[in-house]
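A short write-up of the structure that comes next.
Removed from the display is one protein chain of the complex; every other protein chain stays in position.
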Amino acid sequence: MDFGFLFSHFAELTITGLALGAIYALVALGYTMVYGVLQLINFAHSEVFMYGTFATAWVAVWVHGTTSVSQGLGSTLGLLALCLIVAMATSAAVALLVERLAYRPLIRRGSPKLVILISSIGASFALSEIMGLRDKFAGWFGVENKLSDYVAQARNVYSSPVTVDPHKVFEFAGYGVTDVDLLVIGAALGMMFALDLFVRRTRLGRGIRSVAQDPEAAALMGVNSTRVIRTTFLIGGLMAGAAATLYMLRIGTTRQDAGFLIGVKAFTAAVMGGIGNLRGALIGGLLLGVMENWGSAVFGTQWKDVVTFVLLVLILLVRPTGILGESLGKARA
Amino acid sequence: MGIKPKLRALAALAAAGLALTACGSSDSSSSTAGSGSDCGHYNLAFLGATTGDAGALGQNMVGGIKLALDEYNKAHSDCTVGLKVFDSQGDPVKATPLATKIVQDTSIIGLVGPGFSGESLATGKTFYAAGLPSISPSATNATITESGWSTWHRVIGNDSIQGAADVKYMENTANAKKIYLIHDDQDYSVGLAGFVKTALGSAMTGEDAVQQKQTDFGPTVTKVTSASPDAVFYAGYYPEAGLLCKQLRQAGYKGLFMSGDGSEDPAFVTTAGAQAAEGAVLSAPAAPAPADFNSKYKALNNKDSGLYSTQSFDAANIFLAGIEAGKTSHADMNTFIGSYDKTGVSGPIKFDSKGDISAQTIYAYKVTGGKLDTANPTLIK
Partner (left out) sequence: MSTTVPASTRSSRRPGRPLQIQLPSFLRSRLSRIVMIVIGVLLAYALPLIRPPFITTPASDFGGVMASAATFALVALGLNIVIGYAGLLDLGYVGFYAVGAYTTGVLTSQHGHWPFLLVLPCAMIVTTVSGLLLGAPAIRVRGDYLAIVTLGFGEIISLVAKNTPWLGGAAGIKNIPPPPSIGPDPIGTDQDGLFQIPHLSWNGLVPSVDNLHKTPFLTFGVLDAVPYYWLILTAILIVLMADMAVNNSRVGRAWEATREDEDAAELMGVPTFRYKLLAFMLGAAIGGLAGSMLAAGQGGFISPDAFPLLLSMLFVAAVIIGGAGNRWGAILGGVLVAYLPERFRPLSDYRLLIFGVSLMVIVTFRPQGLLPPRRTRRALRAQAEVEELEGEAIDA
């Protein structure tokens, strides 16, 4: 139990924790929105994130080839923007696919939530295995040689060839805050702000809130619930794609089950902040990232996941609605 | 009206089921049977992970065995030896019924494997009770040879030797006075780290444990940079080693980054990025394969050889030498293995009384010029 270390490196642990948590927050948005509208836990959202990370890596390989290169953030911004667009599109597409295949048939016939949960678990396995078997599928179509850089080493880690070197921008309480840190935290806050505006100001956003509050009344008021559900999944996918790009910016490596751990953490974050609450997802994500770092500093990194889960269980037992405790339907104007 | 579609569906299901059973009803453990007119039709067995997350390693091992068998069978076309592959997916629970199957098969004369330490611990009793000799190309947990299973052998150095050698390298060759130790909480890593820790003594300035599949090592990096050691030793596998190395370098760590055989793979360089991986040292208890090994391997298996290919090639050759010498009962083969003393492609092979390889030489492979130099390692003395 090393509190001394925590206090002496407080700024560094906290700021890197915020950067880590920003990614959790963006993924948590997907979980929290689907829960707010459908009262369903979307187990397949972790795979939506994972496909975004692969899309980012593949864009980098396509633009750049496989030789490893290290460059600063400034020179990578163009590539990053391209990756962001492709990753967001990919994740959104996968999210819509999940909605169409795993959720819509069951929601239409009013299946109990346990059953829909099982379907989403099945979708999660299926999606991650498809990525894990990509070299086999490519082999069936005989395109193995051309695609080999892209399908290489399925089931092992897949790295982006471009490594972004962080540069110190300014110093804060003994820690050199880097440009990557600032970009990640800033991008997450920016996306959250944009999403908040969308939900509060636009018509579709009001539709989402109304379905979250009372699906039948919303239908009576002329809100197309199918379209609202689709939009919810779409937005979750877009956010996950953005998170995926930021994740690849910071970490640079992905694998077929990379989504799983991030998904569990993001889901924990959503629950902690108040599931169904957008701002709760942000708070929960940032808080979780910081708590993980603090927990690692004090107890040793092997206990960091235990800290996370204990925190989750405690919050659920003491305050099940989470920290902010409101639902999507009741977003304050 | 409701019965007919139901019957039809059932019939379709039954037909599909029968069709699928057709694929299972032959001996589907992907065997190539030994053949020949008047010989014993023997087979070697392999037990390990050929599919699943760790499948790539198992494939490397099977490739090495197949190369050895190919050479033997070309020279002995009147009495060939076959191979039966048993895929455990690296799971000790799955490995146990496979072990029972292996010992019940009287054509199997020896086992190359099990691949992993967990499976070895779960199946060791079974093989010992049946007297079936086994040579593992990759299971490095030191406690396996403490269990008294006289039929269990391995052609790879165990973690105690590797740990001590790694410390010697860091202190003598790299002149490191302060060393930070990190491991990833898995059985192999904890074992190796334990031996490193003992050998380091007071030279260890700190230790931390990370999780397997962890990708963000922020707090660990902070701990290392604040301790400013001369060297960091990571016991674990290359996905985490590569990311840890990259993040350490990004945080400004300039000292030596060293890891053990779990990281000794070209993918370490791609994971860390060539710039961060430069200068990293990865130890392994295997000598570099001779130049023609990879070309012969590739010609037979259509892909490059990898980690443990040379060890499994040597392990298979020990059994084949035994068959050639006429040792075909389990007990005879076991005695033959105990007295075996030759040099294989992975190094000199001679077993001590517990089943460990006697001359355990550890090599340090360095990353230079953006690549893992697999041809010129330094021998750690």
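General remarks:
Letters are used for the chains, namely A and B, taken in the order the chains are written, and counting of residues starts over at 1 for each.
In this section, a residue touches a chain if its C-beta (ideal position, glycine included) is under 8 Å from a C-beta of that chain, and two chains touch if they have at least 3 such contacts.
Because the structure is predicted, anything quoted here is derived from the model rather than measured.
Among the displayed chains, contact with the absent chain in the complete complex occurs for A, B. Considering A:63, A:173 or A:306, the position touching the chain not shown turns out to be A:306 (whole complex).
Touching the chain that is not shown, out of A:136, A:167 or A:227: A:136 (per the contact rule at the top). Considering the full assembly, A:117 is the residue among A:117, A:152 or A:323 that touches the omitted chain. Here the missing chain is touched by one residue of A:6, A:73 or A:102, and it is A:102. Although one chain is not drawn, its touching partners on subunit B can still be listed: residues 2, 6, 18, 20-21, 23-29, 51-52, 55, 86-87, 89, 91-101, 103-104, 118, 121-123, 125-126, 128-130, 141, 143, 147, 185-187, 189-191, 209. With the whole complex as reference, residues 35, 39, 41, 101-102, 105-106, 108-119, 121-130, 132-133, 136, 267-268, 271, 302-303, 305-306, 309-310, 312-313, 316-317, 320 of subunit A touch the missing chain.
Keep in mind that, in the parts below, only the chains that are shown with their structure count from here on.
Averaged C-alpha coordinates put the centre of subunit A at 35 Å from the centre of subunit B.
If you check the complex, the residues on subunit B that touch subunit A are 52-53, 55-56, 185, 208-211, 213-220, 222-223, 226, 238-239, 242-243, 246, 250, 267, 269-271, 273-276, 370.
Those residues of subunit A that touch subunit B in the complex are listed here as 5, 8-9, 12-13, 16-17, 20, 67-70, 153, 155-157, 159, 161, 163, 165-166, 250-253, 255, 257-258, 261, 293, 296-297, 300-302, 304-305.
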